[in-house]
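Some chains omitted; the rest stay in position.
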Amino acid sequence: MAGFDRHITIFSPEGRVYQVEYAFKAINTTNLTAVAVKGDDVAVIAVQKRVPDSLIVRDSVTSIFRISQTVACCAIGIVPDARFQVKRAQSEAANFKYKHGYDMPVDLLAKKMADLNQYYTQNAEMRCLGVGLLFVAFDDERGPEVYRVDPAGYFRGMRGVAMGVKQGPATVCLEKKIKKRAQWDSTHPAELAIEALQTSLGIDVRANDVEVVVVDKTSVRTLNNEEVEQYLTLIATRD
Amino acid sequence: MAGFDRHITIFSPEGRVYQVEYAFKAINTTNLTAVAVKGDDVAVIAVQKRVPDSLIVRDSVTSIFRISQTVACCAIGIVPDARFQVKRAQSEAANFKYKHGYDMPVDLLAKKMADLNQYYTQNAEMRCLGVGLLFVAFDDERGPEVYRVDPAGYFRGMRGVAMGVKQGPATVCLEKKIKKRAQWDSTHPAELAIEALQTSLGIDVRANDVEVVVVDKTSVRTLNNEEVEQYLTLIATRD
Amino acid sequence: MAGFDRHITIFSPEGRVYQVEYAFKAINTTNLTAVAVKGDDVAVIAVQKRVPDSLIVRDSVTSIFRISQTVACCAIGIVPDARFQVKRAQSEAANFKYKHGYDMPVDLLAKKMADLNQYYTQNAEMRCLGVGLLFVAFDDERGPEVYRVDPAGYFRGMRGVAMGVKQGPATVCLEKKIKKRAQWDSTHPAELAIEALQTSLGIDVRANDVEVVVVDKTSVRTLNNEEVEQYLTLIATRD
Amino acid sequence: MAGFDRHITIFSPEGRVYQVEYAFKAINTTNLTAVAVKGDDVAVIAVQKRVPDSLIVRDSVTSIFRISQTVACCAIGIVPDARFQVKRAQSEAANFKYKHGYDMPVDLLAKKMADLNQYYTQNAEMRCLGVGLLFVAFDDERGPEVYRVDPAGYFRGMRGVAMGVKQGPATVCLEKKIKKRAQWDSTHPAELAIEALQTSLGIDVRANDVEVVVVDKTSVRTLNNEEVEQYLTLIATRD
């Protein structure tokens, strides 16, 4: 690796760009996991909420941000970098709406954010951002959608996706579920997401420890504690 | 660490940005501790006042600055960096008022300062600033507020917060207090802040060694020596 | 190599530019292979489709992009770089059409993309892009055409070409076929391309695992699963 | 220290900026000491005058510069850097007067110079200046004032201050004096400053070896040799 990993924009002899790979590790430094699931009518993000100490005003801690009328975004990683990215996404979405008169489709938005990330991997001026993004949205024509954008500039439309420290186990859980197709289709995406999150963490999650945002045809809505509790009970009793 | 800690804007293989972490250490070089507490009606900052030698004009040494009509800021760390940040905050607040006709809400101000810090961590041109900021303010709608902004670009609304060399013990003290909720609510924030400061320092503090600023609905006011003395007596007799 | 391979735009003592060579390796990091064949009436690209996990929305994964009415492009390598290149090609083609009133001939387009790649090898500002491109098109005068463009800025018109991890075996396969000229001429290019792909991978390919795009006088068309299946059956039974 | 001390604008792992610390050492390279004392009616600077050899025109050697009608400045350290700073201070003061119609208050001037120094510590373009500044002035409202500005960007209002090679012993001497408050108040600041200077140097100072500037309500005035001699006699006889 000697030296190749200290320059943002050069290839190592194996054709790798190390700084980009390190940026992925930075996503895990906040020690959070997020899961997004796309259903037939709604798309859902569930993400851990970790208030580091009791002195912090609870409401000021969140990983989910509203980007526009129809798009929500979960940003995991270095918090200030996340804020930077969210602000940029909001501004892109707003400009689009101003120019075209309708909401920016989430695939365009995800592509735009991915393009910006790609640029940071190619240009020496600014470092890559240590943050991963999940976009959930409801498109009038295509219904609910989930997109994942990473620091390398990749983006993908997903039916279910996990991101963060426990991305591995959470993905395994989602994949198991989706194989039993009927079960997947008959379960509410919020339940799927919360269960994947809980399974990956390996502990009992309390309603307090999760943020869940549901996007449907009409709204972007954060579930309240009671609603989350219901899903948790549902999961617990079902098993 | 070999080399990764000498470049401001690159990730180490573990996804860390060392220069930002070193900037945190620079906060402690002035060897001060500050505590801020948010009460029901007032927000309070208490910070050590250390006049290094008797030849210095006492009044010219302070860590607390008025940012606007309703916001005060405690800046701890490299003193000239602190001055730089305070001036910037004042200018942001003034511009906001000029543009919008009302005082800049403290959360926006804290966010703006945090955004600037984040930018320094991403761009190679300027080093991070070795200074931590505590904002206290009184908002007409939300009442008293306390915000913390650090060199990495994080900011948080807090009910109580400590910063500086003795941040650890002072935080422990605040957390103990807040657990006994009744006691917390019935104690004046100034008393809480001064006690946390005194406890963390492990010595008897004299009124001369502390600056206390109280922000309430009508004013940003520095307590005089007699007022501080009263709180100190209160704490001493209570125990 | 000590040190020579860390600067994008310098020659090593043997007159090599290592960074360019590393960019070639980056093409293989996505572990895909593509084959393009030029026939008498049609040009075909066949490329592996690898959906890394079952959660991904299948349709959002593709390596083939429509550049204009008459040109398709297969881009293999670092995905965000590929997107960057495809967007650029689209924009070049669109500008050309706008300026000249007719579709950009694919040789000009390939040349233009190659020129851009050459520029990246010469200028320190931007790194080379880790992506290889195959263009297929139908020219009114010259009939079907296949062009290959690589990160070093080379481009070539080809009768058959492979690119990616299994470029070696796929090329050998194509060369064998073309030597038996009669056989080559009498086989549909799609069959040739799919067979070369399958041979090089050394496994049985399912229709699901291949994207095939056929360009003829009138259209740029993606084969559906049934059509691919037919070719696969044809290949299997023929042997 | 390995390497951290060769970059102007980076933190070492302990949160230090080495180049700034080295700039402090540059202050001592001219081997001079200066003392300033603020009295009730006058402020005084006393500084060694060292004419390196007899061929130099005596009058062309000085460490004290007039900044405006009411402000004098003693600059110690690298001489050309000192000239650079003095010129800048003069220009700041002149611009202020031109804009506002009255003399620039010395605290604003000191703050401005300190802000410029802070900027040099943060920005990679220019090195820090190896020079320390003492400002003495008479303010209509606040009376005599003494300010100290250092290469790191610190500035402080002082009742008495020493700077340069013998800063340590001279400060000790001033602190002893100020503890006997009555004695301090009843002694002329010029006597205090000259005595502190003489004590710190540990040798008998001749009138020729000292520059003394006295600022009072009406003037900025350099003492002549006879006046300095009187103070020296006073000090000698008093002991």
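Which chain is which? They are A, B, C and D, in the order written, and residues in each are numbered from 1.
One rule holds in what follows: a contact is a pair of C-beta atoms (placed from the backbone, for glycine too) under 8 Å apart; a residue touches a chain by one contact, two chains touch by 3 or more.
Just so we're clear, the structure is a prediction, and the values are computed from it rather than from any experiment.
Asker: With 4 chains shown in place, count up the copies in the whole assembly for me.
Answerer: Of the complex's copies, 4 are shown; altogether there are 7.
Note that only the chains that are shown with their structure count from here on.
Asker: Would you pick out the chains that touch chain B and also touch chain D?
Answerer: Touching chain B and chain D alike: no chains returned.
Asker: Among the chains here, which has the CA centroid at the largest distance from chain C's centroid?
Answerer: Following the centroid criterion, the farthest chain would be D.
Asker: If I list every residue number at the interface of chain A and chain C, are over half of them used by both copies, so same, or under half, so different?
Answerer: Result for this pair: different.
Asker: By how many degrees does chain C turn when fitted onto chain D using C-alpha atoms, rounded in steps of 5?
Answerer: 155
Asker: Can you give the whole-Å distance between the Cα centres of chain A and chain C?
Answerer: Chain centroid spacing, chain A to chain C, equals 32 Å.
Asker: Residues of chain A that touch two or more other chains: which are they?
Answerer: Within chain A, no residue contacts more than one other chain.
Asker: Between the chains shown, work out who touches whom and classify the graph as line, ring, star, complete or other.
Answerer: Contact pattern: an open line, chains touching in sequence.
Asker: Considering every pair of chains, which are in touch?
Answerer: A-B, A-C, B-D
Asker: Hey, which residues of chain B end up touching chain A in the complex?
Answerer: 3-4, 7, 9-17, 38, 111, 114-115, 117-119, 121-124, 152-154, 156-161, 171, 174-175, 178-179
Asker: Quick one: which bits of chain B touch chain D in the complex? Just the residue numbers, please.
Answerer: Touch residues, chain B against chain D: 1, 5-6, 8, 18-19, 22-29, 53-57, 59-61, 78-81, 83-84, 87, 125-130.
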